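Excluded from the complex is one protein chain; the other protein chains are retained at their positions.
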Amino acid sequence: MLGYTFKRILQIIPVLFVISLVVFLMLHMIPGDPVKNMLGINAPEEVVEATRIKLGLDQPLYKQYIGFVKGVFNGDLGVSIHTRKPVLEEILNKYPYTLKLAIGGTIVATILGVIFGIIAAVNHNKFMDNFIMVLSLLSVSTPSFFLALLLMLVFSLYLGWFPSIGMRSPAHYVLPIITLGTQSVGIMARTTRSAMLEVLKQDYIRTSRSRGVPERIIIYLHAFKNALIPVVTVIGLRFGGLLAGSALVETVFAIPGIGRLMVDGVLKRDYPVVQGTILVISATFVIMNLITDLLYAVVDPRVKYD
Amino acid sequence: KPAPAAVPETPQEEKGFKDTIVFAPNTDAASLDPHVQNDTTSEQVVKMLYNTLLKFGPNGEITGDLADSWEVSEDQKTWTFKLKEGVKFHNGTEMTAESVKGTYDRAMDPSNGLVVGEIVKMFEKVEVVDKYKVSITTKEPYGAMMALMCNMSLAIMDPAYIEKYGMDLGSNAESINGTGPYKVVSWTRDEELVLESHDDYYGDKALTKKVVYRPIPEAAARVIALETGEVDAIQGVPANEVPRLESIDGLSVYKAKSIGQRLFRFGCNDSIVGNTKVRQALIYAVDRQAIIDSLFPGLSYPSTAPLAPVTWGYANLGEIKQDKEKAKQLLAEAGYPNGFKTKIVTTERYAKGVELAEIIASQLKEVGVEAEIQVMEWSAFLQTIDGITAKEFDAPLFIMGAGPSMMDADGGLRGLYTTTLTGKNDRNYGFYSNKEVDELIDAGMKETDPEKRKELYKRAQEILYLEDPAGIWLFDQLTNLAHSSKLKDVTVSPISTITFEKATIEK
Amino acid sequence: MKENILKVNNLKTYFYTEEGVLPGVDGVDIEVNKGETLAIVGESGCGKSVTSLSILRLIPNPPGKIVEGEILYKGKDLLKLSEREMRGIRGNDISMIFQEPMTSLNPVFTVGKQIMESLMIHQKMNKSQARERAIEMLKLVGIPLPERRVDNYPHQLSGGMRQRVMIAMALACSPKILIADEPTTALDVTIQAQILRLMCDLKAKTDTSIILITHDLGVVAQIAENVMVMYAGKAVEYSDVKSLFKNPLHPYTRGLLNSIPKINSEQEKLYNIEGNVPSPRNYPKGCRFSPRCDEAESACFDKEPELINVGDSRRVRCWKYKGDE
Amino acid sequence: MNNVILEVKDLKMHFPIKIKTKSFISEKKYVKAVDGVSFSIHEGETLGLVGESGCGKSTTGKMIVKLLEPTEGSIRFRGKDVFKTQGEESKLLRKEVQIIFQDPYSSLDPRFTVGRTISEPLVVHKIGDEKTRKERAIKLMNDVGLMGEYFDRYPHEFSGGQRQRIGVARALALNPSLIVCDEPVSALDVSIQAQILNLMQELQAKYHLTYLFISHNLSVVKHICDRIAVMYLGKIVEIANKKDLFDNPKHPYTQALLSAIPIPDPEIIVEQEMLEGDVPSPVDPPSGCRFHTRCKNVMDICKKQEPKDLNMGEDHIVACHLYDNKED
Partner (left out) sequence: MNSQVFKRFKKRKSSVIGGIIILIFVITALIGPSLCKYDPTAIDLPNKYQSPSIKHWLGTDNLGRDTLTRLVYGARVSLMMSVVSVFIGSFIGIIFGVLAGYYGGWIDALISRLIDLILAFPGLLLAIAVVAVLGSGIMNTMAAIAFYSIPYVARLVRGLVISLKHTEFIQACKVIGASDFRIIVFHIIPNTMGQIIIDVTLSLGSAILTASSLSFLGLGVQPPNPEWGAMLSQAREVLRSTPLAALAPGTAITMVVLSFSLVGDGLRDALDPKLKNS
């Protein structure tokens, strides 16, 4: 298992390498000049040129890329064009927020989604099934920025239960996590539901019944443990989705997260920031998938890594 | 204006005041390096932290700030400033002539590639006369020199910090050492910037101990945060929310005149729009009042010149009312009796940039001009508008925000409307070129007699505004600030910066 | 004489589906004696599994429902028990093994845990007792190194071993009746032989009654005492095994016996029953075998025949034997 | 009758599989599904191939119809190496060798009507026009005992036996000479199985077909085949004609196999010789004779040395050390 983990982590490197290359090329395809963006519309041409040279943006693309890769290996993601701060520092400052959001969201989504999915599956095609699925899909079907505003209105302004913006206390996390988490509840519920439906049809469930195992144990132990296998995959995938989707939620709730950093970076053509954030987000995603794979071995004895 | 300040002698807390003001701008400061900052959000913080040699008084008159007195040489080229003594930076070191020289030398060094370099282009040298006296020599006489010395970009920094932090200066809390009424305590980017009053401030000490900046990018969220009381003041209230907020007990909206104007500039390289009559026609086709009423009611008023009234050198040329007949007639004279097809380029970066374009397009349609709207993301917009040749330029009508931060006509007109010589549009984005305007602006720059200068600029404005127009000036903006009614004496400058050096907030 | 342990009377299990009501089992009587093996044979879809699942009330509902009949186990009608009481019967008094050893074991639990579960539920054993018993059971079914195998997951075992585990699991609580639904169909001949041998041995040892469901007449001949032949949801013939093979009465039984290739005799051409097995969606009127029957007469097409007692405890559902009564 | 239509020589099929090991590099291992199989089929005969699940029967069949390319060895059809032909010739070969699969459910495209399924081979080989194809398809349907009016029906409307007939008709469409039958009746009910077996025999006579009949059911194989090859773990252990094999099985595995068959007659109590244990994994087959782990007659040599094919007369070939000395 350890060897496997190590091997998988090594495998991540080429993936990240290619991702960084793709990001790099893509970014440079996007029209827009980071220097002008930074210096503002009134900046004189000479200053723009001087700055460009200073930032090394006048170099041929391949040299810029090599520089970037070299930097990465030295733990240096470059300096933000916009804020002049080291990208790594920016990311390290902001990543915890996003990570907390995404983890919180994943936990909310998983717990709610799994419970909903089981209830729906057990009541297949009955009222409860329909009701629960509509309920859990409702939030996914609402644009997240809109949902965020609605939640803020209701829970911060009208009810005064939670603060509206920022991330300064645990209470601040509630609304953003709910917004982000509920974006995945529907998918988790759907996956759990169909996994449960499928598992409940399996022969071994019939076997358990034939042995007189109480239905409760069959559903929550025998069936659920099997249904968990596809659900675990989705947790991994959704985690990546949450990371990416956090940009909007962070914007509305004024959270200084990495998602916003990334989107702002694209909008400002802050190449180093975009490269850095994507690298980190992709790495997280890939690592999350690795964790899911390892979790597999926990929930499914048929999977063995060594 | 907010009510007068509370009596400053007694400690604020005892008198029922809070010691912290929480303010939500729409973005975080990009940089707190006076030489680098070039946006309002950064500038207003820089203003809390630093001082310039001169400053604008409450009525637009120029008074001394770090400089006590100043004089200019016979040839109008050498300015000597006598500095206040005993001014302390936040870290306790004294501000001296060396500080001024160190600061300006950094600005003037082209290898630093600083935006401020453009502003100090006319400086020839900066010399220390004695510990509290410094002289600046310009290459040519410069009419707007005093206004220039008020510019926050020329705020005085600590050379030791310049040495220590180089280009990182102003990118984090530790690297900031100013003379201003507040100093930085902590700065978590995009989350929180905490300022604390500077005990050794040479002027009137700040009345509130702490000012916290908490940027909220989303306008609707900003309003909610104000309503829940999580923040005491917010910048940039959506115009349509103003009446509602005003009607809420305990909230107020403060509006101040500013240098800001919104216009759609002409791309004079365009074969159709290049025609003066066509441009005049388009100007008459637009109904400014309707636009204001629908998008910025109470937050703007129709422009009356290519400069806002608060700008030095402004000449009131009157509001241009919509006149469709005249527009059609001018179009006919220009050879387009049935109108033509054109394009409006806009960006969401400017408030309601898209809606403005939509309305103008619909108003142009009424005189037969079909305008397609192209909305661009800011970076792409910059790329299409800035630093390209006439051949590449393809924006017959494009949105612009203007306002000279020096509050002087020179800054408002020179770079923007004088003929470019480089082949690229530099700052004259629309390739506007009028010989007379070029001459007038050049003369205005060199003239040091204020009255004569005003005359020159008046003529230039007449040409730009309507005779051979450079753009459709729509409206002059008010700076608005929605705040808790307990917050008093916020300073809002004509350049839209919001500062709290005199502000108090009741419990 | 023979102690009757299970008696099923006129069992009818229908499926209420979108295509209408499907009579999966449509009137079946079963008698199982203590220590004996009853084989149920018949073609695919004739209702063998539904019959066995009905006995344990494991028919998925919806769509299935036992609409009529009695299932008397030791005189108690299982259909009248509460779900809770029924759970006490399942796995304890009557247990079942299924056709697919590959899919009938829960892949995420060790085989030991699965065997132990029944013991802990029914015999109220604690963990260590149950484990001990599980190991004992594994040994009983001939699994080498049972102490180690007990902690294996199903996927670590071969098909034959899994079927042994299934048997161990079914026998763990010493049930009175073991229902085996095609226990060897998925296995290779050599493995099948092992499993059948095991079942016979166990039966002799534990005096368990077995209901063996199969479509392999060879298997029937080897290990059953009594046989019930099903066709299209109905039992068409009851007999002891020797008489059945010697003298099949129902034309279907006869056809079935004739159409299997005999290993120990040469045939040029196999006998074949023309036509297809009818689908429960539209069973023919009259005798359900009539459309395929060589000997069908007009009466056969009109009216469903009764079960006719033909002596020696043999019963057959065919008009031909009407007169013999 | 005696000319060889298909000759298989030293056929091997090793499927690569990745086995993750403790070290970093995953070791490449192989499933030796077929590991040196040789036999030949004569024109018009039926050769049976029996053996336990996973011993490589289907893999052999698939190589013969070119669904798999062997790792080693050759398959000659009427003298031509199947895997060396190209272009037109290869296309012609395709017509000659067809296959019938076990599962009547998954071997038909659920979205194709019966008619389309049966005429598809004709379309592919551009034989005839639409009208003649339909005529031919209907004739084929009649041949296999399906009514022409079923032409436009979909597979799900048929029973398993009928579907298997459709599969047979499709295989016949191109007038092949050799048909590989991969367990064509093992998914069918006994009464239907008899129908299909009879049908196949009829068709063989009518069209002078040659069959390679793969099955694990010895009774069926005995019924339909002329000669029988017994496979164990990727190798053929014994080939003989039917009578020889059943009357006089040489290989201990064949003997065990035969005795394991339940005889549908309660009067006959066979003295079963039980095979203990399971079939070993084809990834790491036992050394020497692959059967030695389960063989009742195992000798020392069996563990070390692989037995050679021995001819016991009358084309009765067996690979077993028991008969080493009997070779002359």
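Here the chain labels run A, B, C and D in written order, and each chain numbers its own residues starting at 1.
Following the convention adopted for this analysis, contacts are C-beta pairs under 8 Å (C-beta built on N, C-alpha and C of every residue); 3 or more make two chains touch, one makes a residue touch a chain.
Since we're looking at a predicted model, the values are computed, not measured.
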(message) Under the definition given at the start, what are the shown partners of the omitted chain?
(response) A, B, C, D
(request) Using the definition of touch stated at the top, determine which of A:69, A:99 or A:137 touches the missing chain. (result) A:137
(request) Specify the residue from the set B:19, B:348 or B:467 that touches the hidden chain. (result) B:348
(message) I'm checking contacts with the chain that's been left out. Which of A:26, A:92 or A:298 qualifies?
(response) A:26
(request) From the listed residues D:73, D:115 or D:167, report the one that touches the chain absent from this view. (result) D:167
(request) Have a look at D:67, D:147 or D:205 and name the one touching the chain we're not showing. (result) D:67
(message) Just checking the interface: what residues of chain A touch the absent partner chain?
(response) 15, 18-19, 22, 26-27, 29-32, 124-125, 127, 129-131, 133-134, 137-138, 140-146, 149, 153, 186, 190, 194, 197-198, 201, 237, 240-241, 243-245, 247-248, 251, 259, 262-263, 266-267, 278, 281-282, 285-286
(message) Using the document's contact rule, name the residues of chain C that touch the chain not shown here.
(response) 17-18, 63
(request) Could I get the residues of chain B that touch the absent chain, sorted low to high? (result) 219-220, 223, 238, 240-241, 243-244, 290-291, 293-295, 348-349, 354-355, 357-359, 361-362, 373-377, 379-380
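Basically, only the chains that are shown with their structure count from here on.
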(request) Please find the path from chain B to chain C through touching chains that uses the fewest steps, and give that number. (result) 2
(request) Would you mind pulling out the distance in Å between where the CA atoms of chain B average out and where those of chain D do? (result) 87
(message) Counting only Cα atoms for the centres, state how far chain C is from chain D in Å.
(response) 32
(message) Which positions in chain A are in touch with at least two other chains?
(response) none
(message) Can you pull out the residues of chain D that are in contact with at least two other chains?
(response) none
(message) Considering only the defined contacts, which chain C positions touch chain A in the complex?
(response) 53, 56, 58, 86-92, 95-96, 98, 100, 103-110, 117-118, 121-122, 153, 155, 166, 169
(request) Give every residue of chain C touching chain D within the complex, in rising order. (result) 43-44, 158-161, 188-194, 196-197, 215-222, 241-242, 245-246, 255-257, 259-264, 267, 269-274, 276-277, 279
(request) Going by the contact rule at the top, pick out the chain B residues touching chain A in the complex. (result) 24, 30-31, 36, 38-39, 110-111, 113-115, 117-118, 167-168, 171-172, 188-192, 214-218, 220-221, 224-225, 227-228, 230, 377-380, 382-387, 415, 422, 424, 426-427
